[in-house]
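Removed: one protein chain of the complex. Kept in place: all other protein chains.
Coming up: subunit A.
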Amino acid sequence: MNEHATSTQKPTPEAPLWLLAELTYRCPLQCSYCSNPLDFAATTNNELTTEEWVDVLRQARAMGAVQLGFSGGEPLVRRDLETLVGEARQLGFYSNLITSGLGLDEARIDTLHAAGLDHIQISLQASDPDVAEAVAGSRKAYDKKLAMARAVKAAGYPMVLNVVLHRHNIDQLDAIIALCAELDADAVELANCQLYGWAHLNRNGLLPSREQLETAEATTVRWRERLSREGRDMQLLFVVPDYYADRPKACMGGWGSIFMSVAPDGAVLPCHSARMLPMSFPNARDDSLEWIWYDSDAFNRYRGEDWMPSPCRDCDERHQDFGGCRCQAYLLTGDPTATDPVCEFSPHHHLIESARREASEDKRKAAQLTPRNVHESRVFCRA
């Protein structure tokens, strides 16, 4: 008997709490800041069926997942959304619909509500129809969104709006917040776009300047003061773009830690962006979610901290940010195991600085950026 034996066994990971169901990559909009994969068109004919999704939901719930996001693409494109929402409710998920509002109407809101949908989040492009059109590639979209935001609230849901910010709309933040206040939103997420997928392709044309960002933050603070003076209960959350932060975000709360994402074709990912990494991911059509979560190489690859390079390995903050985002590390350095270059301690931090510089030299207008659509996507599809 050896009392001093230390176990080399890794602790068993905790169960996932979050399931993101990316029902489809199809979408009527063409946002140049979309974070979907560039080659999304490859999966549009290969989506999981209703039965397959139901099975995914059951497995994830049995493992302990409780928060569920329906997203995409535009999840409303799937005619079986109501069925899936109903199933989710019965299983005990708290389900969130993340939508552009297109494809929604009062009747559909009522059906979704009756099926047990817990929450709806609508994305808004800008307060100015012209910018909204330039960015999303549709003018009709804008009026429709506002009408749907109102309808969602009328159905008894809190109105939670998500405004994706970038260089072409961030200067209108004051008007955007005014619009949200006029709509009587309960919460507004002012999120600078995450530079993955199409947004990364268009990075130089989307990244705002530091001055723009500072003005926008000041505007947000001013609005918060005004709202609280008026006794209004509208929450404003401002999300700084990674490229202007000095620490990386705690991406997904750590790889394979709480979050599991299932792509339209059944690929199971630790994060919806992870698909771009140079590695293969398991598929819900081939393996059980339980095996994928606990045993697959993909979910274990960057779990915990054994994989961490220097400087993260010896850094006191590694339990807070987990070394940052693997996708960002890969996109910027070509090495998915590198410290996220957003971190000021990263030996590659200069790449962020040069990205900001390059972006400041890009004079393209919003309408000149590459639209996210099937036609453009085919260019990126592997044969």
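Criterion: contacts are C-beta pairs under 8 Å (C-beta built on N, C-alpha and C of every residue); 3 or more make two chains touch, one makes a residue touch a chain; residues count from 1.
As a working rule, contacts and distances are computed from a predicted model.
Peer 1: Among "PqqA binding protein", "Oxidoreductase", "L-lactate dehydrogenase complex protein LldE" or "ABC transporter", go ahead and choose the protein name stored in UniProt for the chain not displayed.
Peer 2: Checked against "PqqA binding protein", "Oxidoreductase", "L-lactate dehydrogenase complex protein LldE" or "ABC transporter": the hidden chain maps to "PqqA binding protein".
Peer 1: Return the single residue from A:42, A:63 or A:178 that touches the missing chain.
Peer 2: Checking each option in A:42, A:63 or A:178, the one touching the absent chain turns out to be A:63.
Peer 1: Per the definition of touch given earlier, which of A:121, A:202 or A:346 contacts the omitted chain?
Peer 2: Result: among the candidates, A:121 touches the missing chain.
Peer 1: Among A:160, A:292 or A:329, which residue is in touch with the absent chain?
Peer 2: Only one of A:160, A:292 or A:329 touches the chain omitted from view, namely A:160.
Peer 1: To test your reading of the contact rule: which positions on subunit A touch the chain that is missing from view?
Peer 2: With respect to the unshown chain, the touching residues of subunit A are 15, 17, 63-64, 66-67, 69, 92, 94, 96, 118-119, 121, 156-158, 160.
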